[in-house]
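A short write-up of the structure that comes next.
The other protein chains are all here in position, but one chain of the complex has been omitted.
Take a look at subunit A:
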Amino acid sequence: MVRTKPTEGNRQVSASDGVAARAVDVWKSYGSGDAAVTALAGVSVDLEKSRFTAIMGPSGSGKSTLMHCLAGLDDVTSGEVWVGDTKVTGLKDRGLTELRRDKVGFIFQQFNLLPTLTAEENITLPLAIGGKKVDRDWFDVVVDTVGLRDRLTHRPTQLSGGQQQRVACARALVSRPDVVFADEPTGNLDSQSGAEVLGFLQRSAREFGQTIVMVTHDANAASYADRVIFLKDGHIVRELLSPSADEVLDTMKHLDSVVAVPHV
């Protein structure tokens, strides 16, 4: 369940603890004074390894903000964020960059790919940037899983939206990051293409043990996840394990009546 107290020491967050990423009493506000908006109001969460976690909640509830803070794309106002063994909070640009390059994979809603590179080059881009060698076997596994074998030499403009998202998934996986973060990866896709992408994410977690965190609006998408966390007004208010789409929908409907309990 939701943690209410920060854990002392670092040992608990190490890989052996089975936690891939962790937020500890994270607060995030934008602006200052009267105009200040609190996007996250003391969120603590452990994201277990090899699990496919979905984050849901109404618009403006802080889902993207939480994901950005966890991924080191944004800094927190207070609290701590960990990815694997690394304490993200307090890292400088260089450290954050290396974290994103080596420990984290991203899938955005759209514009995931560089138009000047082929699908294959896009997939291996994080490795190339880091000057690392491509593990060909793993690359082949990933490419076959997303079904892009015959599209590798194509440029993004020659691919459909669904194919582009699958290239993005392959890219996120190929460097075997500690966590893959996906912000509404199926938001721009029709249900058929969306299902392909979601199925792939689910398999990556189950077959390859890849930790995946996905933000979504879609109850159906959330039903692919092992665990669904519900955010409201910057608080984690509910959590479901391996829910069906109907359960998720139902929970969403009743979120309005849930009163967020501020942490002390």
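Quick notes on this one:
Definition applied: contacts are C-beta pairs under 8 Å (C-beta built on N, C-alpha and C of every residue); 3 or more make two chains touch, one makes a residue touch a chain; residues count from 1.
Here is the rule we use: contacts and distances are computed from a predicted model.
When the unshown chain is looked up in UniProt, the name that turns up among "Nucleoside ABC transporter membrane protein", "Putative ABC transport system permease protein", "Nitrate reductase" or "Septum site-determining protein MinD" is "Putative ABC transport system permease protein". Residue-wise, the contact with the chain that is not shown comes from A:130, picked out of A:18, A:90 or A:130. The chain omitted from view is touched by exactly one of A:87, A:101, A:176 or A:238, namely A:101.
The chain omitted from view is touched by exactly one of A:32, A:59, A:116 or A:192, namely A:116. In the full complex, subunit A makes contact with the omitted chain through residues 68, 73-74, 93-94, 97-102, 104-106, 108, 111-112, 114-117, 125-126, 128-131, 171.
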